[in-house]
Structure formats: structure tokens, C-alpha cells
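One protein chain is absent from this view; the other protein chains keep their places.
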Amino acid sequence: MNETKFQLKIDEEKKIEPKDWMPDAYRKHLIRQISQHAHSEIIGMQPEGNWISRAPSLRAKMILLAKVQDEAGHGLYLYSACETLGVSRQELIQQLHEGKAKYSSIFNYPTLSWADMGAIGWLVDGAAIVNQVSLQRTSYGPYSRGMIKICKEESFHQRQGYEIMAELAKGTPEQKEMAQDALNRFWWPSIMMFGPNDGDSPRSGNAMKWKIKRQTNDELRQNFIDKTVQQAEVIGLTIPDPDLKWNEERGHYDFGEMNWDEFWSVVNGNGPCNKQRLDHHIKAHKDGKWVRDAAKAYSEKHLN
Amino acid sequence: MNSLLKYVLRISDTSLITGQRISEWCSKGPTLEEDIALSNIALDLFGQANGFLEYASKIDKNKTADDLAFKRNEREFFNFKLAEQPNGHFGNTIVKLFMLSAYNSIFYNELSKSNDETIAALSAKSLKEVKYHLKYSKSWMIRLGDGTNESNFKVQESLNSLWQFTGEFFESDEVENEMNSNGIGIINASMKERWNIIINNTLQDSKLIRPIDGYMQTGSKKGIHTEHLGHLLSEMQYLQRAYPDAKW
Partner (left out) sequence: MTEESLVWEVFIQSKNGLAHKHVGNLHATDKEMALQNARDLYTRRNEGSCIWVVKSKDIVSSESEDVEAFFDPSNDKMYRHPTFYKMPDGAKHI
């Protein structure tokens, strides 16, 4: 009975709120998806944070710092939304540290040059935007509202990245090479952000039925590629896919096959930065324990 | 070097170097909320640095603000030595920030009455931000000082170590005297009493002991720094130095 009422609400595009009845599987799916989204934002601070101290101008430094700060904020909105489902931030962080929760694999790649800041903003945030715009219409209220807020802030992120790439592409030969090299390294991992092909995606069925997910992996991936090819052309950089070709019949770009071995390898913990990212997060958390304890102790003494 | 230029660079450099240190906390904060708070503070400081460097650039006429930030060497920077000290643990950073913000809250307040319009305007704007930094760092001094035995010990230790850098706040030299006689700047020694009041009140609420004045570091007004600045600049200036022909 409850299940029927619930599905009816979903079908009528009504939002599910924290105190509403929901199937246990729906709750569990959301906790997994929202928390992994949150973890991604937080872990994502590291590869970009890597270049704050070396940003090549005052303006670039401030913009990058503001962007990374936004990512922290997004993580916070998402942890908040997740907590409404009856799980604490503490538990979620523990799951991350124990390797029980995942985060977006793209952040398991290192940022080796300043141009990587451009590539990440343009491609990774670009891909995230495609995904997030779609998620604004997700069925769970707090998640939907979180996504709307995030989307508002996200578009500056992509512009920041694209601007960096554009400037480098028209700079010295070394700068242009730096930009092309970053594109070469980040293109495929960005495409892989959309996950496995629809046929190979185990949880898609329920996610679509419950309107947690509004479009499929392949739809979103195609959307992103179609947009980005033109952007690369405008700034004179080459996308490293020899099979990339406009298909007049489909009205979309055809593109090459992804390296699924690499994809699953990195997802399962064997990427260049997996250990480093997690160690960094664990260390920050451990190093901060005495501070958190002190704040709690102070508060208890003064019964605020 | 022109006295006004030097005076302005002292201000911009302290903001820039402090900002650079605080921004190192990004993704390393004890909580997400503090990560965001510290980034905000760093952004304020970079904004202040940028404002004063733009003005310095106008006075200099040859170099841009970025040139001044990324192409001067260690002996040409005039920030307080305190600014370049490594962050250490969160408590150590808070002590640094607190002592510096207490100073700046008085300094910018005075300078907002400067005869130099640009300095007055920049100072008035910076003052609003610094008041917040002071409030923030003060709250944390108290939480950590009056938190657990461990936190009190750690912060006391930091306070004891960093105290030697506070002498520089109240030194004067010929540049300052000149600025003061033109109604542009103030004599730093005149701020000591007010600074002490802020410090002492907070230390009391934090259950911390004020260190006894011992050896006081000096020299940054003449570009003499601790060994830390060189490493900080190597990192900060790397791209501009590695690609001298490039525009960013």
C-alpha cells in the first residue's frame, strides 16, 4: 500500500521529503549516491588544491582558491542532504576511510601542470554540470534542492577552466603544448565519469524508476561530448580520439571505445592517486581530532 | 626606494605571505567548515594584497602588481617575519592569525584616516575583513585554550614559540617617520598598548599565559627574513620564473 502511494508520488513528479515513507532500497540507494557525490567533491579539492600555492598570477590564485572552496561547500550541502536520510556525517566519513564508499574516479589522476587546472575546470566540471543539471529534477527533495544550489555555482567553475585553456592555447609554444598535453591526459577519464555503458550499469533500472536518475549514462555522455567538441575547436586544441566524427544521421558525434580495463581498475582502487587521496583525507581527519575534541570540550564546559 | 612605495609594500607583503600560508590549509582543515572559513580568510588577504600591490604598481610605474608579487626576490620582500612562519598545526596557525589580526585591526583603523586617499580607502575596506579575522581567531584561541589539557598545551607552546616575532609590530624606522610626518602613516610603537589590551584579554579568557619578552626578531623592514621565506617564494613564483616570456 505504502509502496503504491510512494510510486504514485514519484510518477506525479512530486518530491519525497525526509519524513515521508520510502522503500528501504530507495533510502539505501540515495545514501550511497549522495554520499559518493559528497565524497567526490571533497576528494576533488586535492588535485586542484595542489596548484593553489603555484598559481601564476594573483587573479588565478584567488579564482582557483574560490573554486576549491566552492567544492568544499558542495560537499557540505551533500553531506547535509544525506544526513536527512538518517545517517551521520561521521559514519559517512568512516565509510570513505574504510574504502566502503567510492568517489568519482577522475580524482585519482594526478595534476601535473598548471594546464591541468584548465582541463579539470573545462572537462571535469563540464561533465559534472551535464550530470548535475539533470539531477536538479531528482525525486528526493533535499538532494534536488542541493543540486539546484550547486548548479548555480558550478558554471563559473567551467568557465574558469575553459578560460585557462584558451589563454594557454594562444600563448607561447610551451604553453600551447602544456594545454594539449593536459587535454590528452584528461579527455578519456572525463568521458569515463559518466560510468559504464547503460547495458553494463547494474543499478540504473531502479534509479530511473524512482526518478533518482533522470537520464542514462550514455545519454549524458553523448550530451557532454557533443557540447565539448566545438569548444575544443574554437580554441585550437585537438581531442585525442581518432574515431571522433560527426554523424549527420544520428545528429550526434560518434566517438571511440573507452578503455574499460583502465576504468574498472581505477574504480576498484588501482589508479595512480587512489592511495594518496585517501591517505591525505585520513591524515587531515586524524590531525584535526584534537581540535574537534577541544571545541566539544569547551562547549560542554560552557553549556552553550 | 621611494618611501611611500616601501611603506605600501610592507603592507601588501604581509597580506600576501600570510594569505599564501593560510591557503595551504585547503583540503587539510580539521572540519569541512573550518576548511571553508580558512579559505575565506586567505581570499580576503589575497584581495588586500592585490589592492595594495596595484597601488604599489602605480607608484613604481614600471612593474605590474603581478611583477611585484612574482618577480621580487627574498631580500626585496618586506612582510613581517611572523607571516612567513610555517603553519604547523591548526592551533599554531590560529595564534599567528590572532596576533597579526589584532595588530591589523588597530593598524588599518589608523590608516583609514591617512592623508593618502588610496591608502585610506584600502585600509577601510581591509579593516572590515580584519575585524572578522580577529573575531574568528579569538574564538578559536578561547576554544583551544579552554578546551582540553592537550589543546591548551599545544596552543601555549605555539604562543611561546611565536612570541619572538611580535617585536617587529612595534618597530619604527626612517620610512615610517617620514610617512607619519606627512600624515600618511603612523608610528607603530603607538599601537603597542592597544595591542596588549586585546592580547591580554583574550589570553585571560583562553586560560593561556602571556610569554615574557625575550629576544625579539627584527629585520624584515630591511628585507632580512627567516629561512622560510625563500622556500615559500620558490613555490609561489615558480611558473612565472620558469616561463619568463609567458603571459598568464
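Just so it is clear, A and B label the chains in written order, and each chain counts residues from 1 on its own.
The rule is simple: a residue touches a chain if its C-beta (ideal position, glycine included) is under 8 Å from a C-beta of that chain, and two chains touch if they have at least 3 such contacts.
Owing to the predicted nature of the structure, the values given are computational and were not obtained by experimental measurement.
Visitor: Touch as defined at the start, partner being the missing chain; which of B:Thr18, B:Asn40 or B:Ser206 qualifies?
Guide: B:Asn40
Visitor: Extract the touching residues of chain A with respect to the undisplayed chain.
Guide: Residues 17, 19-21, 69-70, 73, 76-77, 80, 83, 88-90, 146, 149, 153, 292, 295-296, 298-300, 302, 304 of chain A touch the chain absent from view.
Visitor: Mind listing the chain B residues that contact the chain we can't see here?
Guide: Within chain B, the residues touching the omitted chain are 31-33, 36-37, 40, 135-136, 139, 143.
As a working rule, only the chains that are shown with their structure count from here on.
Visitor: Approximately how many whole Å separate the CA-defined centres of chain A and chain B?
Guide: So the centroids are 35 Å from each other.
Visitor: So in the complex, the part of chain B that touches chain A is made up of which residues?
Guide: Chain B residues touching chain A: 20, 23-24, 26-36, 39-40, 42-43, 46-47, 49-50, 53, 65-66, 69-70, 89-91, 142-144, 146-148, 150-151, 154, 235-236, 238-240, 243, 245-248.
Visitor: Applying the document's contact rule, which stretches of chain A touch chain B when the two form their complex?
Guide: The touching residues are 42, 45-46, 49, 52-62, 65-66, 68-69, 72-73, 75-76, 79, 114, 167, 171-172, 174-175, 280, 283-284, 287-295, 297-298, 301.
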